[in-house]
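Removed from the display is one protein chain of the complex; every other protein chain stays in position.
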Amino acid sequence: MNKKVVNSVRETSPLIHHLTNQVVMNFTANGLLSFGGLPIMAKAEEEAKDIAKLADGVLINIGTLTQQELRAMITAGKSANRKGIPVVLDPVGVAATAFRTSAVNQILNKVQPTVIKGNAGELAHLVQIPWETKGVESLGDGNGEEIAYKVAETYQTTAVVTGKTDIICTGINIVKNDTGHPILGKITGAGCLLGSILSACLTTKDPIEEQVLTAVEFYGTAAEHAVNNSDVTGPGSFIPHFIDALSLDVDELLRGDL
Amino acid sequence: MNKKVVNSVRETSPLIHHLTNQVVMNFTANGLLSFGGLPIMAKAEEEAKDIAKLADGVLINIGTLTQQELRAMITAGKSANRKGIPVVLDPVGVAATAFRTSAVNQILNKVQPTVIKGNAGELAHLVQIPWETKGVESLGDGNGEEIAYKVAETYQTTAVVTGKTDIICTGINIVKNDTGHPILGKITGAGCLLGSILSACLTTKDPIEEQVLTAVEFYGTAAEHAVNNSDVTGPGSFIPHFIDALSLDVDELLRGDL
Partner (left out) sequence: MNKKVVNSVRETSPLIHHLTNQVVMNFTANGLLSFGGLPIMAKAEEEAKDIAKLADGVLINIGTLTQQELRAMITAGKSANRKGIPVVLDPVGVAATAFRTSAVNQILNKVQPTVIKGNAGELAHLVQIPWETKGVESLGDGNGEEIAYKVAETYQTTAVVTGKTDIICTGINIVKNDTGHPILGKITGAGCLLGSILSACLTTKDPIEEQVLTAVEFYGTAAEHAVNNSDVTGPGSFIPHFIDALSLDVDELLRGDL
């Protein structure tokens, strides 16, 4: 975990344009604010270009996608590419329906993502590796490294396969992260908020490997930290403490303060 | 309360397709995850059929309905009927506007709900029994049993009239539930999340009377349990503890653990 990445986010308060799903908007906005970024969740196609002018990064998450929102996502992503700011794509549930598969294909045809992140089932689907999923959840356990390599290569991007162990492939190297806690699987939007934190970390001047690894390590460590709070008695009470933990300094987090 | 119903949900993690209102999506998803189900909140008509193929149940809640979402609700409901999985209809605020009344009529013309749940004002409106409402709230106190019977008979469904006492009519019998707490009236989406828990319970192999009664009893008992937590000082702090309580075993809940 690179303190510099986290501190840079807090010094610059990057504005992240979220085109994300309705289920997690509030949680994501609060999590990013706590971490040190600024969310803007404009979703109209008409203003996607104007927002891109102001934004420092763009997050595209298709969790509750509609046809109308797809257009705004593509416009925002293209504008971000032109401006040279990072784009994170989170293809939530892409394997579940033809509509999502087609939408992600359309996005990938027009937008160059800096990072594609998702669970193994989602990213496997993007590169035609067989995988079992249930709705938006990924089941089974397989070769995450193969998936990460193939996504990075196919889409000329950095791939982040989330799971018990997160696997990051920048195209050349594979790095892994083991921080995190199973309780993240019992709350909605844990992966979605990670996409937002990732987008913020990608706006710093550090190498992408440092940025991505720091984002996932920090996120998982914050979850471990929050779950140890004696006031946490289940997923409901975990949420506010997790959001609190996202505001800590790297040192506080590692010492286990709070 | 039938432990078998709750345990079955936890063993099978049923995937519930939610076509629900934007106000409660996050709360509902977290509540269902805590209880043991899996939410998917796809709302595009284009993918409603594909999602139905994966889903174990469908929840239709019209709280922030638009014309576009209505089409997705009908497609999802019809697909669920064909597949033989349960459909719960929550006609939120149906009495408030002609748009909602017409929407619910369209749904009921094309979709056979397994359960219709709502407050007395909403269900009274479906069977033309006079009732006073204020927005989405039901006022007054009347013959809930008559309403439940008439809804069950008219729509060949199981009716759940929620209130201080919940009244359930499977068409033949009336059963009642007195668990719950007035604080549920001070948070948004208490009824909506119950619809989600109900949908999950309907996916087990138990008799419908057991499923429905267990859902409402468990839900009300979880509220009573949470409100007794010494950290709860109002509706805001009640919410996380209520979500926690939804994850408890029936025995823990009845013993008052936590």
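Annotations
Each chain carries a letter (A and B) given by its place in the written order, and its residues are counted from 1.
In the analysis below, a residue touches a chain if its C-beta (ideal position, glycine included) is under 8 Å from a C-beta of that chain, and two chains touch if they have at least 3 such contacts.
Computed from a predicted model, the values in this text were never measured in an experiment.
Residue in contact with the omitted chain (choice from A:11, A:153, A:231 or A:249): A:231.
Across A:11, A:46 or A:153, the single residue that touches the chain missing here is A:46. For chain B, the residues touching the absent chain in the complete assembly are 21-27, 63-67, 93, 96-100, 134-137, 186-189, 231, 233-237, 239-240. With the whole complex as reference, residues 13, 15, 22, 25-26, 29-30, 33-34, 38-44, 46-47, 50-51, 54-55, 68, 231, 239-247, 258 of chain A touch the missing chain.
Criterion: only the chains that are shown with their structure count from here on.
Between the Cα centres of chain A and chain B there is a gap of 31 Å.
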